[in-house]
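Questions regarding the structure given below will be posed in turn.
With one protein chain removed, the remaining protein chains of the complex are shown where they sit.
Right after this comes subunit A.
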Amino acid sequence: MLSIKNLTAKIGDKQILNGINLDVKPGEVHAIMGPNGSGKSTLASVLAGREEYEVTGGEVDFLGKNLLELSPEDRAREGMFLAFQYPVEIPGVSTINFMKTAVNQILEYRGQQPLDAVSFLKVMKEKMKLVEIDQSLLNRSLNEGFSGGEKKRNEIFQMAMLEPKLAILDETDSGLDIDALKIVSNGVNKLRTKSNAVIVVTHYQRLLDYIVPDFVHVLYKGKIVKSGTKELALELEAKGYDWIKDEVAVA
(Lines give C-alpha, C1' and ligand atoms only; values in the text may rest on other atoms or scores of the structure.)
Protein backbone atom coordinates (compact mmCIF):
# COMPACT_ATOMS: atom_id res chain seq x y z
CA MET A 1 0.00 0.00 0.00
CA LEU A 2 2.70 2.45 1.08
CA SER A 3 6.29 2.02 0.13
CA ILE A 4 8.86 4.54 1.28
CA LYS A 5 12.35 4.24 -0.14
CA ASN A 6 15.32 6.20 1.14
CA LEU A 7 13.24 9.30 1.81
CA THR A 8 15.17 12.43 2.78
CA ALA A 9 13.66 15.81 3.62
CA LYS A 10 14.62 19.15 5.09
CA ILE A 11 12.99 22.27 6.42
CA GLY A 12 14.92 25.43 5.61
CA ASP A 13 18.56 24.43 5.87
CA LYS A 14 17.88 21.74 8.42
CA GLN A 15 18.02 18.16 7.21
CA ILE A 16 15.50 16.15 9.22
CA LEU A 17 14.83 12.88 7.42
CA ASN A 18 17.98 11.00 6.46
CA GLY A 19 16.80 8.03 4.46
CA ILE A 20 13.55 6.47 5.62
CA ASN A 21 12.58 3.01 4.40
CA LEU A 22 9.18 1.64 5.30
CA ASP A 23 6.63 -0.75 3.80
CA VAL A 24 3.03 -0.80 4.95
CA LYS A 25 0.61 -3.45 3.74
CA PRO A 26 -3.19 -3.48 3.97
CA GLY A 27 -4.51 -4.52 7.39
CA GLU A 28 -1.31 -3.60 9.20
CA VAL A 29 -0.73 -1.25 12.10
CA HIS A 30 2.72 0.32 12.28
CA ALA A 31 3.90 2.32 15.25
CA ILE A 32 6.64 4.88 14.80
CA MET A 33 8.30 5.84 18.03
CA GLY A 34 11.34 7.84 18.91
CA PRO A 35 12.71 10.56 21.13
CA ASN A 36 11.71 14.20 20.66
CA GLY A 37 13.22 15.73 17.56
CA SER A 38 13.87 12.41 15.84
CA GLY A 39 11.72 13.32 12.84
CA LYS A 40 8.45 11.49 13.64
CA SER A 41 6.13 14.39 12.98
CA THR A 42 8.19 15.47 9.99
CA LEU A 43 7.62 12.07 8.42
CA ALA A 44 3.87 12.40 8.99
CA SER A 45 3.89 15.94 7.55
CA VAL A 46 5.92 14.98 4.48
CA LEU A 47 3.56 12.12 3.74
CA ALA A 48 0.53 14.41 4.02
CA GLY A 49 2.17 17.02 1.77
CA ARG A 50 2.92 19.90 4.08
CA GLU A 51 4.62 22.55 1.93
CA GLU A 52 7.23 23.79 4.39
CA TYR A 53 9.14 20.54 4.05
CA GLU A 54 11.30 19.97 1.04
CA VAL A 55 11.80 16.40 -0.08
CA THR A 56 15.43 16.13 -1.13
CA GLY A 57 15.51 12.49 -2.19
CA GLY A 58 13.87 9.09 -2.24
CA GLU A 59 10.52 7.75 -3.40
CA VAL A 60 7.11 7.20 -1.94
CA ASP A 61 4.62 4.96 -3.65
CA PHE A 62 1.04 5.03 -2.40
CA LEU A 63 -1.34 2.53 -4.02
CA GLY A 64 0.67 2.59 -7.24
CA LYS A 65 0.94 6.38 -7.44
CA ASN A 66 3.93 8.63 -6.88
CA LEU A 67 2.73 10.26 -3.66
CA LEU A 68 5.28 13.05 -3.75
CA GLU A 69 3.79 14.46 -6.95
CA LEU A 70 0.30 14.78 -5.51
CA SER A 71 -1.16 17.91 -3.91
CA PRO A 72 -2.25 17.54 -0.28
CA GLU A 73 -5.91 17.39 -1.32
CA ASP A 74 -5.22 14.71 -3.91
CA ARG A 75 -3.37 12.63 -1.34
CA ALA A 76 -6.48 12.78 0.82
CA ARG A 77 -8.66 11.94 -2.17
CA GLU A 78 -6.46 8.92 -2.91
CA GLY A 79 -7.16 7.69 0.60
CA MET A 80 -4.56 9.15 2.92
CA PHE A 81 -5.57 10.74 6.20
CA LEU A 82 -3.47 12.66 8.70
CA ALA A 83 -4.82 13.10 12.20
CA PHE A 84 -3.08 16.30 13.28
CA GLN A 85 -0.99 16.55 16.38
CA TYR A 86 -2.34 20.07 16.84
CA PRO A 87 -5.72 20.32 15.08
CA VAL A 88 -6.22 23.91 13.91
CA GLU A 89 -9.06 26.15 14.96
CA ILE A 90 -10.99 27.75 12.10
CA PRO A 91 -13.48 30.38 13.23
CA GLY A 92 -16.73 30.41 11.32
CA VAL A 93 -16.25 27.04 9.64
CA SER A 94 -18.18 24.22 11.29
CA THR A 95 -17.01 20.61 11.18
CA ILE A 96 -20.28 19.56 9.55
CA ASN A 97 -20.05 22.10 6.75
CA PHE A 98 -16.49 21.50 5.82
CA MET A 99 -16.86 17.72 6.09
CA LYS A 100 -19.73 17.87 3.64
CA THR A 101 -17.53 19.76 1.19
CA ALA A 102 -14.63 17.37 1.81
CA VAL A 103 -16.71 14.22 1.35
CA ASN A 104 -18.27 15.51 -1.84
CA GLN A 105 -15.03 16.75 -3.38
CA ILE A 106 -13.50 13.33 -2.67
CA LEU A 107 -16.49 11.56 -4.24
CA GLU A 108 -16.26 13.85 -7.27
CA TYR A 109 -12.54 13.06 -7.62
CA ARG A 110 -13.38 9.38 -7.61
CA GLY A 111 -16.08 9.89 -10.23
CA GLN A 112 -18.90 9.16 -7.79
CA GLN A 113 -22.14 11.01 -7.10
CA PRO A 114 -22.05 13.57 -4.29
CA LEU A 115 -24.12 12.89 -1.18
CA ASP A 116 -27.30 14.90 -0.75
CA ALA A 117 -27.96 16.58 2.59
CA VAL A 118 -30.11 13.74 3.91
CA SER A 119 -27.65 10.95 3.04
CA PHE A 120 -24.80 12.99 4.44
CA LEU A 121 -26.59 13.49 7.75
CA LYS A 122 -27.36 9.78 7.94
CA VAL A 123 -23.71 8.82 7.43
CA MET A 124 -22.66 11.51 9.87
CA LYS A 125 -24.95 10.26 12.63
CA GLU A 126 -23.52 6.72 12.29
CA LYS A 127 -19.96 7.96 12.51
CA MET A 128 -20.75 10.23 15.44
CA LYS A 129 -21.77 7.19 17.46
CA LEU A 130 -18.56 5.45 16.57
CA VAL A 131 -16.40 8.12 18.16
CA GLU A 132 -18.90 9.20 20.81
CA ILE A 133 -18.99 12.80 19.68
CA ASP A 134 -21.92 15.14 20.13
CA GLN A 135 -23.53 16.94 17.20
CA SER A 136 -23.48 20.26 19.05
CA LEU A 137 -19.70 20.09 18.91
CA LEU A 138 -19.78 19.49 15.16
CA ASN A 139 -22.09 22.46 14.60
CA ARG A 140 -19.62 24.79 16.25
CA SER A 141 -16.66 26.52 14.63
CA LEU A 142 -14.01 23.90 13.94
CA ASN A 143 -12.05 23.15 17.12
CA GLU A 144 -12.68 26.63 18.50
CA GLY A 145 -12.83 26.37 22.28
CA PHE A 146 -12.63 22.56 22.12
CA SER A 147 -10.77 20.70 24.87
CA GLY A 148 -7.75 18.63 23.89
CA GLY A 149 -9.83 15.47 24.03
CA GLU A 150 -12.62 16.98 21.93
CA LYS A 151 -10.15 18.06 19.26
CA LYS A 152 -8.67 14.58 18.98
CA ARG A 153 -12.09 12.96 18.93
CA ASN A 154 -13.05 15.33 16.15
CA GLU A 155 -9.99 14.15 14.22
CA ILE A 156 -11.12 10.54 14.53
CA PHE A 157 -14.66 11.54 13.59
CA GLN A 158 -13.28 13.05 10.39
CA MET A 159 -11.28 9.91 9.79
CA ALA A 160 -14.49 7.89 10.16
CA MET A 161 -16.25 10.16 7.67
CA LEU A 162 -13.52 9.94 5.05
CA GLU A 163 -12.81 6.18 5.45
CA PRO A 164 -9.15 6.44 4.48
CA LYS A 165 -7.07 3.56 3.21
CA LEU A 166 -4.11 4.77 5.21
CA ALA A 167 -4.48 6.78 8.39
CA ILE A 168 -1.51 8.48 9.99
CA LEU A 169 -2.14 9.39 13.60
CA ASP A 170 0.40 12.02 14.62
CA GLU A 171 0.76 11.96 18.40
CA THR A 172 -2.96 11.57 18.71
CA ASP A 173 -2.48 10.39 22.29
CA SER A 174 -0.44 13.24 23.67
CA GLY A 175 -2.29 15.39 26.13
CA LEU A 176 -5.18 12.96 26.53
CA ASP A 177 -6.37 11.53 29.82
CA ILE A 178 -7.04 7.82 29.96
CA ASP A 179 -10.79 8.09 29.29
CA ALA A 180 -10.30 10.22 26.19
CA LEU A 181 -7.49 7.93 25.08
CA LYS A 182 -9.81 4.91 25.30
CA ILE A 183 -12.55 6.63 23.29
CA VAL A 184 -10.12 7.72 20.58
CA SER A 185 -8.46 4.27 20.40
CA ASN A 186 -11.82 2.54 20.31
CA GLY A 187 -12.83 4.71 17.40
CA VAL A 188 -9.64 3.87 15.51
CA ASN A 189 -10.03 0.15 16.21
CA LYS A 190 -13.61 0.10 15.00
CA LEU A 191 -12.49 1.66 11.74
CA ARG A 192 -9.84 -0.98 11.09
CA THR A 193 -10.46 -3.45 8.28
CA LYS A 194 -8.40 -5.94 6.32
CA SER A 195 -7.97 -3.47 3.53
CA ASN A 196 -6.87 -0.36 5.40
CA ALA A 197 -3.76 0.42 7.39
CA VAL A 198 -2.73 2.70 10.23
CA ILE A 199 0.53 4.40 11.07
CA VAL A 200 0.62 5.49 14.69
CA VAL A 201 3.22 8.13 15.47
CA THR A 202 3.73 8.35 19.19
CA HIS A 203 6.16 9.22 21.91
CA TYR A 204 4.51 6.99 24.50
CA GLN A 205 3.90 3.27 24.63
CA ARG A 206 0.59 3.75 26.48
CA LEU A 207 -1.45 4.24 23.29
CA LEU A 208 -0.19 0.93 21.94
CA ASP A 209 -2.00 -0.92 24.74
CA TYR A 210 -5.18 0.14 22.99
CA ILE A 211 -4.15 0.28 19.35
CA VAL A 212 -2.00 -2.83 19.12
CA PRO A 213 0.69 -2.55 16.43
CA ASP A 214 1.96 -5.31 14.19
CA PHE A 215 5.27 -3.51 13.85
CA VAL A 216 7.14 -0.98 15.92
CA HIS A 217 9.83 1.21 14.38
CA VAL A 218 12.22 3.44 16.24
CA LEU A 219 13.12 6.68 14.50
CA TYR A 220 16.29 8.44 15.56
CA LYS A 221 18.13 11.26 13.82
CA GLY A 222 15.87 10.94 10.81
CA LYS A 223 16.34 7.21 10.25
CA ILE A 224 14.57 4.05 11.32
CA VAL A 225 17.27 2.52 13.49
CA LYS A 226 15.35 -0.43 14.89
CA SER A 227 12.20 -2.34 13.98
CA GLY A 228 10.39 -5.02 15.88
CA THR A 229 7.06 -6.18 17.17
CA LYS A 230 4.93 -4.70 19.95
CA GLU A 231 7.39 -6.03 22.54
CA LEU A 232 9.89 -3.44 21.34
CA ALA A 233 7.51 -0.72 22.47
CA LEU A 234 7.35 -2.24 25.95
CA GLU A 235 11.12 -2.42 26.08
CA LEU A 236 11.33 1.27 25.12
CA GLU A 237 8.83 2.12 27.82
CA ALA A 238 10.89 0.25 30.43
CA LYS A 239 14.36 1.33 29.33
CA GLY A 240 13.84 4.69 27.63
CA TYR A 241 15.57 5.67 24.41
CA ASP A 242 19.16 5.97 25.64
CA TRP A 243 20.11 2.38 24.87
CA ILE A 244 18.96 2.91 21.29
CA LYS A 245 21.10 6.04 21.05
CA ASP A 246 24.06 4.05 22.43
CA GLU A 247 23.50 1.27 19.89
CA VAL A 248 23.48 3.79 17.09
CA ALA A 249 26.60 5.47 18.42
CA VAL A 250 28.46 2.12 18.57
CA ALA A 251 27.36 1.18 15.09
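Here is the rule we use: a residue touches a chain if its C-beta (ideal position, glycine included) is under 8 Å from a C-beta of that chain, and two chains touch if they have at least 3 such contacts; residues count from 1.
The definition used in the following text is that contacts and distances are computed from a predicted model.
Missing from the rendering is one chain, named in UniProt as "Fe-S cluster assembly protein SufD" (options: "Spermidine/putrescine import ATP-binding protein PotA", "Phosphoenolpyruvate-protein phosphotransferase", "Fe-S cluster assembly protein SufD" or "NitT/TauT family transport system permease protein").
Of the candidate positions A:71, A:147 or A:193, contact with the unshown chain belongs to A:71.
Between the chain not shown and the residues A:1, A:32 or A:82, the one that touches is A:82. Of the listed residues A:8, A:158 or A:185, the one in contact with the hidden chain in the full complex is A:158.
Subunit A meets the missing chain through residues 48-51, 71-73, 75-77, 81-82, 84, 87-93, 97-99, 101-103, 105-106, 109, 141, 158, 162.
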